[in-house]
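Here the complex is missing a single protein chain, while all its other protein chains stay put.
And now, subunit A:
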Amino acid sequence: MQRWPVVLFLAWVCFLFFAGIGLFMSGFLLTRIELASSSSCSDPLVPPLWERQSLPPGSCWAPQRFSKAVLVIIDALHFEFARFDPAKASPLPYENKLGVLHQLATSQPRHARLYRFRADPPTATMQRIKGLTTGSLPTFIDVGSNFASYAIQEDNLLAQLVQNGRRVVFMGDDTWEGLFPKKFFRSYFFPSFNVKDLHTVDDGILQHLYPTVDSGEWDVLIAHFLGVDHCGHRHGPDHPEMAKKLTQMNEMLRSLVDHLGNDTLLLVAGDHGMTETGDHGGDSEKEVNAALFVYSRTPLFGSGPPEEPETIPQVNLVPTVALLLGVPIPYSNIGEVMAELFAGDSDAVSAALQQLSVYHINAKQVDRFLQSYSLVAQDLPAEQLQHLQELFSSAVEEHTQLLTQVQGTTVPPELKPRLGSLIGRFQRYLREARAVCTQSWARFHPLRMVGGCILIASSCLLCYMASELATSSRSLCHSCLLYPLFLGSLGAGLLWLVHVFTQEGLDLLLVSSWAAAASQLGFFWHWWGQHLKRARLTGSQPPLASGGLRQRLQAWLGLAFPMGILVFRCGAMFSDSFVVAEARVAPFLLASLVMLLVGKLHWDGHLTVPEGPKQQLLGVSSYRREIWYLLCLVAMLLVCVRLSSFFHQCREEIPQCRPSVFLSPLASLRNTRAKNLFYLLCVALLAGLVYAVQSWLRHYGNLNSSDPLVLFVRWGFPLVVLCIACYWAVASSADDSLGKLQELVQVAVVVFPRAVYGLASMGLLLLLCNPMTVFAKDTRESAGSIVTPYLGVPGSEVDFLHVIPQIYKRMQESQKSRLERGSCRATVAAYGLGSVYSAALVIALTLLGFLLMLLHSERLSFAFLLLFMEAFVLLHIHTCARGLAGDAELFSVPWYAVISWLLAASQFFYSTGHQPIFPAIHWNAAFVGFHLDHSTNLLPAVLVGANTFASHILFAVGCPLLLLWPFVCEVSTSQRKKPKKESREEVEEHMMEMRLRESPEEFSTALLRLGLKYLFVLGAQLLACVCAAMILRRHLMVWKVFAPKFLFESLGFVVSSICLLLGISLVMRVDCAVSTWFSQLRLR
């Protein structure tokens, strides 16, 4: 049997997929590391001592200019919405509606100004709020300390305000509640999720806005209006509804301005723009072009407004507002202050000095951030950082020089141009720093995304072709594996050489994806060559066109039945509603697939006995007896599928959904009786599982030998169950009821899970060392010496006692064998050889099941029971259907079986209480057996990953069972036939899995094809997710639905493929052991 080539080929295919995933991810998911540090008033950053003393009270870093501020955020306020052009005769519905802004800006040019406000992609509301408060560029994954909630961990404007004793009042979009929990002095949140609802949020704010402003109990007021955005999503900007909405906003601003005091700064900002269809999320010009309007009753600007409104990046708002209000700039801000706001009404020179000082503060803060960021992350290019550093230090040097020449407030006139140039240098530094950050944090790489997509797609194609072509593993592995590997390594080597010559940093990802692409090309090239050769060979013969075509058509139609379901499943990835509802989609498709299978079997007439004259007369008995068995199995499967839907977790997109009660741990249950009942049920269920597995093994004779593995199954399994039961008991008991035993409980909570880990890993090790569960009874005469010599003192009485029984036993045996020799020849009877492969897999699956159950909350063990039952039923349906259809190809697993297996895997992903969103991850799995003291991140990641992808793991490891099960079930079918056809079969039947060993070549090919089919179906789902994420990257829901779905799917793919490899390697290992066992038997 070809073991290594099969595993290597599969590993190579996995590598191709991984390279594709990695390439796509590097283009799609931009990451950034969140720093935990925050600024404070006492930072030794700025300004020099003599200047700090002159700060008025209540100010940090810079003198406070406004004691109050109102920030009005109008979601999706495009710049065109805010602009007013009186010359326009027939404005569009969204034009010329915010007249109040224009009025203020023209009547009081030194009090008000309109800006173009450039948002950074991704232009989703949550990311924009983060950007508007932290002054940074949030990416999809801000690697922070806590994934479990959306709360902003980084230093931000609100945190600074609260830290410095300002009262912040908020009203509007409830996204802020999740982002800034418990930060607000007072808050009025309104639900933001329903895009169709244009008015709830706005009317709610208007109800509270003026009373709050008038009451004066606030320092900073934030109002976030959603109506314009929702109107855009619903109707698009070019709609009368939008005109109404903007007019409402205009009225709101007009009366708000009347309510403001002299010491208040008013900021009206859009968080992003919108496209012509009203969507946002991407980086097109229309989406990033928002508006900002600044107004105060006291003069703000030194000069009048420029002709064309200035364009400023969104992050610039943060340092400006922070310094105007006299609070420190948030730590990770990379924005630049809007200097003209600091001019005030003083003369030009003192204004320039004032601006210089805020620039100086700003630059020092950015420099501090860049330095601490480059300490923890390497994603900012080093040489550019170096260049920035130089810019900064030279500017600071000049600044100190300049300050020494300035005495008090009098400035020598010759220093004026130097002041201007210094401001310019600070500006240049800040802008370049921002550009560097933008480049690495806020840009998709379309080329990488497309490349990743193509790699995954071609890997899928490769899987499909190889699984159809692989008639013998030898030819495939030798020719098709060697060429690609050679080409791949050649490609990688060349690329590496190029890198060496160009002296660039070596990007491992790029190298591996180039290698993958090259090796794929190698495969396809080789395949094409073979194809041509074959075509030339057959070209001499007359082609069988018509018959061939018809056959091919029929084959395609036969394939269309399971593949159609797969197409539906993949298509569902492209709609956010279907991704949200996938927990119901997967079971629906699974049920449909199985029903279709039965329908197809019936339609093809496999369920009826071929008609003879006798049946025609009777009419009644024309159905096979198996049909009832099959129908029962299908009914059981449907019941399992339906029951599993009681364990679903909820997503926030479906507000009326209630999470399953089984998800909460038993400890949270108040009712003691119910708690005890559930506990007993869970433990009984575990015991039942062990009993079922043991009796299955016993039935196939795998529990007879006295190998360590079998002993472990007999005694270790109950011990594992006992440990789990104890752990659950300790963990679910009420904390305070135990009193003095508290310390003991603390120990027990750690010890029991660790015992389970230890036992399970011991079991798996035993399984690897000696996976044979065969009991051999050798009735041949052994050639060894008759009596084993006694090793103690010779001649003593003990010696006799040792030897005599042995002699007696020996005599008895020889007598017996002499008697038997007459009747039949000496044979070796092996128990459990027929199911040796599946027995090993079943033991491994049970152990894994225990481990995974331990990681979930207690009552989810019901879901695991359903999982095992459903897998069992699916295997039986597959076996039964194959028996009924009378497939000639024993060694190939049909597509429907693979697809139903994978559908069940994704169904149970949801039924074990998971959802593809970050808040739904079961984080407490990381602390099963560990007490909040992880030294590395690896272990908790493994635990949480195992918890999340439990069903993927189990189904992928169990995948080879699809091939093995029909062989295992051979006995029962042949037994059923026996009464009819009498005993002639007895001699030739009962080969079971040894049939596989008889033809090792076909066995390895079958395993290879099964693995490739599994990878193809997995890869097709992944491809759908990847394409959805790429095509819909401008979609409203991309960061909420598609991107997390893509992440979970790709992680699931990685886990599944690795587990598949492990499962197949386990079968190979068993095969190895069986071979050595046979050779030993032959030697004896």
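Note that in this section a residue touches a chain if its C-beta (ideal position, glycine included) is under 8 Å from a C-beta of that chain, and two chains touch if they have at least 3 such contacts; residues count from 1.
Heads up, the rule we're going with is that contacts and distances are computed from a predicted model.
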item: Hidden subunit of the complex - UniProt protein name among "Phosphatidylinositol glycan anchor biosynthesis class F", "MMS19 nucleotide excision repair protein", "RNA polymerase I-specific transcription initiation factor RRN11" or "Superoxide dismutase"; value: "Phosphatidylinositol glycan anchor biosynthesis class F"
item: Residue, one of A:A581, A:C657, A:A692 or A:L764, that touches the chain absent here; value: A:A581
item: Candidate in contact with the missing chain, chosen from A:H602, A:R714, A:R995 or A:R1069; value: A:H602
item: Touch criterion as defined above, residue of A:S592, A:N924 or A:S999 at the omitted chain; value: A:S592
item: Those residues of subunit A which, in the complete complex, touch the missing chain; value: 196, 575-578, 580-581, 584-585, 587-588, 591-592, 599, 602-605, 608, 619-620, 622-623, 638-639, 641-642, 645
